[in-house]
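Subset of chains shown; positions unchanged.
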Amino acid sequence: MSIKSINVRNQFKGNIVEILEGPVLSEVDVNTPAGLVTSVITTRSVKDLDLKVGDQVIAFVKSTEVSIAKL
Amino acid sequence: MSIKSINVRNQFKGNIVEILEGPVLSEVDVNTPAGLVTSVITTRSVKDLDLKVGDQVIAFVKSTEVSIAKL
């Protein structure tokens, strides 16, 4: 199934630089122009999507999940 | 209270370019090297932190909130 567009405003395109695989969840590290973005998804999704180091992906996050800190 | 460090791995430093204020929640748009990052936080937090357009802030998000899409 191909998706035309999603509502998620924060999308970071990049390449997977590392996958740390656990029994249930895996950490997927994506190198983006914004720096390293770390995602934790189910290991099953890593396999379903056949994610591998070097793959071009989009890391995305809902606006309601983003917090703000003042320096 | 000053915080030394937080566990959140995904931190995007930038400047606030727009604040869209609602009665309960506000949208805070931050210009970062990764592009525009949109955050939704309570309007009370906008006021507590005295956030204004131009302020330098960090937008951050927990790794468990980041999803991955394949192009």
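In this document, chain identifiers A and B correspond to the written order of the chains, with residue numbering beginning at 1 in each.
Basically, a contact is a pair of C-beta atoms (placed from the backbone, for glycine too) under 8 Å apart; a residue touches a chain by one contact, two chains touch by 3 or more.
Predicted model, so just to flag it, every value in this text is computed and none were measured.
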Oligomeric state of the whole complex, in copies, if 2 are shown: 6
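The rule we apply is simple: only the chains that are shown with their structure count from here on.
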Intercentroid distance (Cα basis), chain B paired with chain A, Å: 18
List of chain A residues in touch with chain B within their complex: 3, 6, 8-10, 12-13, 27-28, 30, 32-41, 45, 49, 51, 55-71
